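One protein chain omitted, others in place.
Letters A, B and C mark the chains as written, and numbering starts fresh at 1 in each.
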Amino acid sequence: MLKLDFHPAGRHFLQIPGPSPVPDRILRAVSYPTIDHRGPEFGALGLQVLSGIKKIFKTEQPVVIYPASGTGAWEAALTNTLSPGDHVVMYETGHFATLWKKMAEALGLKTEFLGLPGIEGWRRGVQAQMIEERLRQDTTHQIKAVCVVHNETSTGVTSNIAAVRQAIDAAGHPALLMVDTISGLASADYRHDEWGVDVTVSGSQKGLMLPPGISFNAVSQKAIAASKTAKLPKAFWGWEDIIAMNATGYWPYTPSTNLLFGLAEALDMIMGEGLDNTFARHQRLADACRQAVKAWGLEIQCVDTEAYSPVLTGVMMPEGIDADAVRKIIYQNFDMSLGAGLGKMKGKMFRIGHLGEANDLTLMATLTGCEMGLQLAGVKLAGSGVQAAMTALMRNKSPERMVA
Amino acid sequence: MLKLDFHPAGRHFLQIPGPSPVPDRILRAVSYPTIDHRGPEFGALGLQVLSGIKKIFKTEQPVVIYPASGTGAWEAALTNTLSPGDHVVMYETGHFATLWKKMAEALGLKTEFLGLPGIEGWRRGVQAQMIEERLRQDTTHQIKAVCVVHNETSTGVTSNIAAVRQAIDAAGHPALLMVDTISGLASADYRHDEWGVDVTVSGSQKGLMLPPGISFNAVSQKAIAASKTAKLPKAFWGWEDIIAMNATGYWPYTPSTNLLFGLAEALDMIMGEGLDNTFARHQRLADACRQAVKAWGLEIQCVDTEAYSPVLTGVMMPEGIDADAVRKIIYQNFDMSLGAGLGKMKGKMFRIGHLGEANDLTLMATLTGCEMGLQLAGVKLAGSGVQAAMTALMRNKSPERMVA
Amino acid sequence: MLKLDFHPAGRHFLQIPGPSPVPDRILRAVSYPTIDHRGPEFGALGLQVLSGIKKIFKTEQPVVIYPASGTGAWEAALTNTLSPGDHVVMYETGHFATLWKKMAEALGLKTEFLGLPGIEGWRRGVQAQMIEERLRQDTTHQIKAVCVVHNETSTGVTSNIAAVRQAIDAAGHPALLMVDTISGLASADYRHDEWGVDVTVSGSQKGLMLPPGISFNAVSQKAIAASKTAKLPKAFWGWEDIIAMNATGYWPYTPSTNLLFGLAEALDMIMGEGLDNTFARHQRLADACRQAVKAWGLEIQCVDTEAYSPVLTGVMMPEGIDADAVRKIIYQNFDMSLGAGLGKMKGKMFRIGHLGEANDLTLMATLTGCEMGLQLAGVKLAGSGVQAAMTALMRNKSPERMVA
Partner (left out) sequence: MLKLDFHPAGRHFLQIPGPSPVPDRILRAVSYPTIDHRGPEFGALGLQVLSGIKKIFKTEQPVVIYPASGTGAWEAALTNTLSPGDHVVMYETGHFATLWKKMAEALGLKTEFLGLPGIEGWRRGVQAQMIEERLRQDTTHQIKAVCVVHNETSTGVTSNIAAVRQAIDAAGHPALLMVDTISGLASADYRHDEWGVDVTVSGSQKGLMLPPGISFNAVSQKAIAASKTAKLPKAFWGWEDIIAMNATGYWPYTPSTNLLFGLAEALDMIMGEGLDNTFARHQRLADACRQAVKAWGLEIQCVDTEAYSPVLTGVMMPEGIDADAVRKIIYQNFDMSLGAGLGKMKGKMFRIGHLGEANDLTLMATLTGCEMGLQLAGVKLAGSGVQAAMTALMRNKSPERMVA
């Protein structure tokens, strides 16, 4: 029997920006006995989750669900729509945008990375006018796709996808628009259809509050048309067979049945709260978290107030402080996991997740753990972030408020 | 399908002094398929838990496990050892001592309630010298039993049981000593054998971190001897048949199999942490909680610093504040359950549980919820209890500390 | 970590007449995090299960739910309604009727046991005319209660409770009618109100498909009236406080919260199937089981075809065969638990449970295990019970049948 908890007692606080804490209801659903993925009960389940997930993406077009974790859905977006040597423009918002670009290169695509210099691009969202300018130059339409990250998990910056859509349209360019909202979906407002996205990539272990293991491609008719002629080899990731069989609730190969049980439960929970309520809750918690960081006198990774992420907050360390050492102190003393700085930000910041199964007191537990850990690590704090966060959370509260 | 969570999202904080939060490991163990309580697997389980529970009570004598919640174990202690009309001396430490006394009367015993006047007795532990004095007067040994509560769940006061034992011995009185440690067991140090307790009563849903539903009588040889002649009618609660069948790991009637699965897991967890470590953790969290209450400028129910409970802290409200209204505000706004003031303290205080599956951050979440809720309720606070608790928790911490 | 399965692989078959196999849905429900039994969510749960359980008893009167296993509910029925020395007539249908009688004596009641001589009474249901005759003799109404077992778990005989009611009425006698349907409820038709039962006793681990740990008293107004003057000491079992607090969904002391989660799920499942469908399914499986026993050339414990139990079947062994040795062979070779012969039938028969979470194939697995085990034990079989049971199950089946 595996001992999973290295701490003696009490609840672990999983405050990384995904996997997020999985609610008990979902864990119980995931543990229901596996059923025959060719039987009638599965068909009913399949239709239910395929229909329900569309509401989360705000799309009426197909959403492909892969029995694979999120990185696979990145690959699926590219291999279904592109051919070897195709030129794609990507935008450097952070570590995950960089990884997606590396993947595109590994798959034989010609990539071009737009972005601001140094870490400046890692502190702001996508600069849509840079995309527009680049596309205007491409008069022969060599660029086949524009790939951007909606919510950069490595930085806590949320980009304006509607603006990217407008930029492409303004340039009159036919490139596909592909968006990664792996960590944004179901936490930050997202509108696949309204924003004219061709492929949206997402995963299960963030706003959907599931364990990792399934991932998504929401597609447009334009993307499907592109897939008919795209030449990158594909089999497991191929949309065509999956979408065809999904019509009756099934998959061409074995789906991840137990995570689909969990997805059905997650959809019930999210729709039970109401998507807009879910988004508002995330914004409120994220704001309180930022008030804490400011009160500590520390810098927030994101410098564009319009681009603050409702999902996570990146906290930059002062000169001379190793963010990973701070995280380790917090993990060891307070049984809490925080996200590490990645890539260009390695050791320079840590990330606080406040997504999914999150409420006022889980956030406050998180911030008290950070405040104590920062002090143990010798970081001079300007003031109490915990107090600032409480003040923020109490706004709009009243003694008469009924939550239920 | 029952909807159990009236709040939209995030984890409920169950900070009442029991039932305490049940760890995931125990919930999973409780959900294993029920087995034949007459089969060999059950016998192995029975022997394991019957042996393991003795370590928690610090006894080498039998511990009877009832498939009934804790109130039943009170009844069992009385009906096994006493006869109709027997005189028992009980001590008023609070609401649960009072309920136990009412039960004794309902069962046909003649009760006598010692204690300090008004709510004074509800703010201090058992005054052992009052027991000694009373027993000295009883030269004809009409008093058959002395009943006290070790950890008063209604007040957060822990009495000195060794002192009660000494008082009885000093009086040279043969009365049985019966102790309720329903909410103390496995959180506060308890020594059935060393303290010469004749019957110790406890339950599952506190320090043992189980759901409610099973309860305990740890007995002495003297108590067993008394049971041979005791005349109160008893059947379900009768020790004799249970102790006899327990020798091979079985029960005379159907035990609560699934909670025994949980008990086996709980014993593994507690012994894995180490009983002394468990006690020290409770003391540390309780101290931090009290620092918070003091910083708020509020009174702690317990006024005897030697009697502070490691399990829960009673927080008294200023004049004019309805503690139940405060609790309701906290429940509605912060999805946290606190304990109500009971009996003489109804509406005058609330109780914070910090027992069982508890650690620094669950305590801090609790205290932030209290601090915000008190402010919403219009309670004037002298200062930040949250800050005071963080200061307390950081003592003895160091950046190098490894917890596990 | 406890190892609960002594067999290397595959599913254990728990075919004792209770605890019956607990469905996965119920096990998951039981493992939901424990909640505050004084909070609003609990109140909603309490009202839901208190209302739902009445439908199972077919009563509109209160049903008391105890956080204690079934034996406790026996005690509750007696202590709430009777006074020391009261005369009760009980009827010997088997081992559990005998145990109930012993309990009544232990509680200080004067018992009288009606019944047929030897094991004859253990092979037939209650002979209602014997009760009528006895009551007619009691012209001064010394007899305060008549206690019978509806479904004798030790024999597989189901008595006619309506006939007992008629017998009491025919005698014009005011005695209370108390019925144990611990193993009958939710498997065999039962009508608390229509049959004029005053106290019905039941438990969770049989037809309700829950783990053991909660039990029931369905009461009549006459029983409640009797409880006002009854003098047996009672506290934990007292109806009055429980019924009063149940009005808002709560209990005077800590209920078995997690088993109530399970009860809510069980009620959903049973009402989802439909009570009458549930009863018909039990009858069908019981009939197939009996066809198997007959084909083996073995005797069924019950000799009255009107009294066959839909819950379990008692299988008598030929002279010279130790039924417990047969059970052990089956347990060791086929990982199946069967019920032992009890009391007068010890070693002479075994009991096959076919209740609760049971269907055609779980019954057939059971019967193949029995048939192979009997052969291994050297029992000469007249023919294949397995074949006979399949023939019985196939009656009324057709290729077109849709179950869903």
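Methods note: contacts are C-beta pairs under 8 Å (C-beta built on N, C-alpha and C of every residue); 3 or more make two chains touch, one makes a residue touch a chain.
These figures come from a predicted structure and were not determined experimentally.
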Touch partners of the unshown chain, restricted to the chains that are shown, please. A, B, C
Which of A:140, A:254 or A:305 touches the missing chain? It is A:254
Out of A:268, A:299 or A:322, only one touches the absent chain, namely A:268
Residue ranges of chain B at the interface with the undisplayed chain: 1, 24, 28, 31-33, 40
On chain C, where is the contact patch with the chain that was removed from view? 6-11, 13, 21, 269, 272-273, 277-278, 281, 325, 329, 332-336, 356-362, 364-366, 368-369, 371-372, 375-378, 384, 386-387, 390, 393-394, 397-399, 401-404
Name every residue on chain A in touch with the hidden partner chain. 1-2, 4-6, 12, 14, 16, 18-19, 21-22, 27-41, 44-45, 48, 66-72, 74-75, 79, 84, 103, 106-108, 203, 205, 211-214, 232-236, 238, 253-259, 261, 264-265, 268, 331, 337, 340
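The criterion applied here is as follows: only the chains that are shown with their structure count from here on.
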Tell me whether chain A and chain B, two copies of the same sequence, contact each other through the same residue numbers or different ones, using over half shared as the line for same. same
What angle of turn lays chain A on top of chain C when you fit their CA atoms, given in steps of 5 degrees? 180
Based on CA centres, what chain would you say lies at the far end from chain C? A
Between chain B and chain C, what distance separates the C-alpha centroids? Give it in angstrom. 35
What's the distance between the Cα centroids of chain A and chain C, rounded to whole Å? 53
Chain A to chain B: how many Å between their CA centres? 45
If you look at chain C, which of its residues touch at least two other chains? 1, 28, 31-33, 40
